[in-house]
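Data block below; observations after.
All protein chains but one are shown in place.
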Amino acid sequence: MTLLEFARGPALQWSLVILALGVAWRLLGILLLKRKPDYSEARSHTSPAMGAVRTVFTRMWPRKEFQARTAYGSALGYVFHFGLAIVVFLFVPHILFIKDLTGLSWGGLPSGVVYATGVVTLIALIAALIRRFTHPVLRLLSNFDDYFSWFVTTAPVFSGLMAVAHLGARYETLLALHILSVELLFVWFPFGKLMHAILFAVARGTTGALLTRKGAAT
Amino acid sequence: MPDNTTLGEKLAQQGISRRSFLKFCATITSLMAMPPTMAAEMAEKLATVRRQSVIWLSFQECTGCTESITRSHSPTLESLLFNAISLDYHHTLQAAAGTAAEAAREQAMKDNEGKYLVVVDGSIPMKDGGIYSTIAGVSNHDMLVETAKGAAAIISVGTCASYGGIPKANPNPTGAVPVSAIVKDKPIINVPGCPPIGSVMTGVIAHFLTLGTIPELDEFGRPKVFFGDTIHDRCYRRPFYDQGKFAKSFDDEGARNGWCLFEVGCKGPTTHNACATVKWNGGVSFPIESGHGCLGCSEPDFWDKGSFYKPLSTGEWGGGAVLGAAVAAGAVIGVGAALVARKRQDKTSGGK
Partner (left out) sequence: MNELRGIPIATAEAPLATGNALPIVHEIETLLNELVVSGKSASIDLRSLPMLPGDYEQLQRVLGEGEVSATVEAFGPTRVRETAVSGVWWVTHYNAEDQVVAEFVEVAYVPEILKTHPADARHAIETLRSRLMQSAETTEGDANAG
């Protein structure tokens, strides 16, 4: 079996199984935890649910007081998040992959536009790593999870660009490495900080619900 | 009896002029991307060589490769090539039959020991002692081993001889293997394709005849001059791929506009062959130009790489049932983990 056949066959199947199993496990394991009952009186009449939803959006950009210190990091984050969204969801071969899995499909962008976006995304990801490494506080707080999650996100972007450019090895090998790097991301996704993709809403929502009940600003 | 007439003499006897020969060599050098000045050198050299003995062994094959190489419209380089060689054994093209045919083969092997060219099409069955394909009572394996002994080089024509092809496809009931799995001590050139393009086969044979050397090969043993690029990298529909214009099904608007066939399963990006440049039937067309995606027929095991009609960016992921089961299993573990965690929460909070 060649590397490409392995990547498109057993590796794909197993990584998706681990992704599905892991996400179900982690989500249920978190959502079914007990919440401390709040015996104090609600200080606001806004429903906690409304507050939860509102907070998901208010936290999308740092508060004025912190912007000087965090605006660069947040901006960088948005650049590579949008970049990843464009590359993953608006490149036709990727759309076809999703269509094969889910039956859903939509129109894509010209491939040249996607390649350019991929390059910008890669630059933003590298800049983010440099920031994490050189900022003393971030450096102190960062652990394996942070760096490995960065790696499994950056590897698909890098390997995808290399495959398109036919640089470094035979095309079939580059394509296989690209697919395997995505499968590595699938396997890591449920167990590390990449779960923020789902849990960010849960975390912001929980904070929002609590603060709203207390009548505090969200 | 060994034929000692030179090629030049033989051609002159048949009224084929030196100029025709020069034209033939010019065409070959152009086809094989060699410098044009080689044409005259090649013609000079060829005129003085003895006609090359070629033994063509047909094993588990469909005869498509022979059909491809003989599909010439009228005197063209293919037919000139058949004048340049002494085709001493070929099931479809020879006049002799039965024991006379086998005797001709053995005689040619004896007379040209160490110098004859062996061309093989078809795979070799190995299961049950190789009884699934025999010629004159001799198994393909034994005939190949015996014939290869005195060969100068072997050309495996077609995907079956190069990599096993359709007989080797799942479940491979005859235990089919390619030539390279059996012959280990002779230079082998693989010219895959199902079938290979006629002029590609001719070009490779002509290269060996005229220069006496093997052209540069890639890691799958294929001549780089024909198999160095993928179909995708030379496809005339590439601008549409780059612009994101795809045919979504056969005969839809996009298909009629000649848009890229990636969505209907084209395997061009991972297939190495000359179809997009040399094309078929004397440069008339090739599958994509005729509206059907590339099957990947010059790659090993192309029959077993998933549907010809599913895009290359999909894979074999097992189906919804498997993933559904995975989610269910994860849910069970998740609930279990939550229960354990809740007990711990009760303990730390003192049951409140």
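Note that the chains take the letters A and B in the order they are written out, and that residue 1 is the start of every chain.
We take it that a contact is a pair of C-beta atoms (placed from the backbone, for glycine too) under 8 Å apart; a residue touches a chain by one contact, two chains touch by 3 or more.
It should be emphasised that the depicted structure is a prediction, and the values quoted were computed from it without experimental measurement.
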Shown chains touched by the chain that is not drawn here: B
Option from B:Gly212, B:Gly282 or B:Gly336 whose C-beta touches the chain left out: B:Gly282
Option from B:Lys110, B:Arg256 or B:Arg344 whose C-beta touches the chain left out: B:Arg256
Sole residue of B:Ala26, B:Cys62, B:Ala104 or B:Ala152 that reaches the chain not shown, by the stated touch rule: B:Ala26
Option from B:Pro36, B:Gly98, B:Gly137 or B:Pro171 whose C-beta touches the chain left out: B:Pro36
Contact set of subunit B toward the excluded chain (per top definition): 16-20, 22-24, 26-27, 29-30, 33, 36-37, 39-40, 47, 73-77, 80, 256, 282-283
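To be clear about the criterion, only the chains that are shown with their structure count from here on.
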Between subunit A and subunit B, centroid-to-centroid distance (C-alpha), Å: 44
Subunit A partner contacts - residues on subunit B that touch it in the complex: 219, 230, 233, 241-244, 246, 262-263, 269-270, 300-301, 305-306, 310-318, 322-323, 326-331, 333-335, 337-339, 341-342, 345-346, 349, 352
Complex contacts: residues of subunit A adjacent to subunit B: 2, 4-5, 7-9, 12-13, 16-18, 20-34, 36-37, 92-94, 96-97, 100-101, 108-112, 166, 170-172, 175, 179
